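Just below is one structure, and these are the notes that go with it.
Take a look at subunit A:
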Amino acid sequence: MAKVTFNTDICKGCGLCVGACPKHIVALLDDVINAKGYHPAGITNQDECIGCAFCATMCPDCVITVEK
Partner candidate 1 sequence: MIVFEKPKALTDAPLHYCPGCTHGIIHRLVAEAIDELGIAGETIGVASVGCSVFSYNYFNCDMVQAAHGRAPAVATGVKRSDPSKVVFTYQGDGDLAAIGTAETVHAAARRENITVIFVNNAIYGMTGGQMAPTTLPGQVTQTSPYGRDVTRVGYPVKVCELLAGTDGAAYLERVAVNNVQNVKKAKKAILKAFKNQIEGKGFSLIEVISTCPTNWGMAPDKALAWAEENMIPYYPLGVYKDITADEEAK
Partner candidate 2 sequence: MADKVLMKGNEALAEAAMMAGCRHYFGYPITPQTEVAAYMAKRMPQIDGVFLQAESEIAAINMVIGVASTGKRVMTSSSSPGISLKSEGLSYLAGCDLPALVVNVQRGGPGLGGIQPSQSDYFHATRGAGHGDFHMIVLAPDSVQEMVSLTFKGFDLADQYRMTTMILADGTMGQMMEPVSLDMGEVKKVDKPWALTGTKGERKPNIVNSLFLKPEELEQFNLDRYARYKVVEENEVMYEEYCMDDAEYCIVAFGVAARVSKNAIDEARARGVKVGMIRPITLWPFPKAVLKAAAAKVKAFISVELSMGQMIEDVQLATECARPVLLCNRVGGMIPTTKNVLDAIDEAVKAGGAKA
């Protein structure tokens, strides 16, 4: 089962992961604001994740860890 974790403290809400996800299950979380003042990214449906790591590949801040 593929699993992604987001280190939301260092996420800058840039959204590059959102556009990269082929399953469209990554989004900026509207109801969360981190200490830097950004809406961090998060996964909307962990079950659909295929562990392709495209999100992590596009992330400039190494926010995302991918397990398979």
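Note that a contact is a pair of C-beta atoms (placed from the backbone, for glycine too) under 8 Å apart; a residue touches a chain by one contact, two chains touch by 3 or more; residues count from 1.
The set was built so that all candidates are chains of the complex that A comes from, given by their letters.
Quick caveat, the model's predicted, so the values are computed rather than measured.
Asker: Pick the one that touches subunit A in this complex: which of 1 or 2 is it?
Answerer: Candidate in contact with subunit A: 1, the rest do not touch it.
Asker: Going by the contact rule at the top, pick out the subunit A residues touching candidate 1 in the complex.
Answerer: Against candidate 1, subunit A makes touches at 10, 12-16, 18-20, 38, 51, 53-54, 56-62, 64-68.
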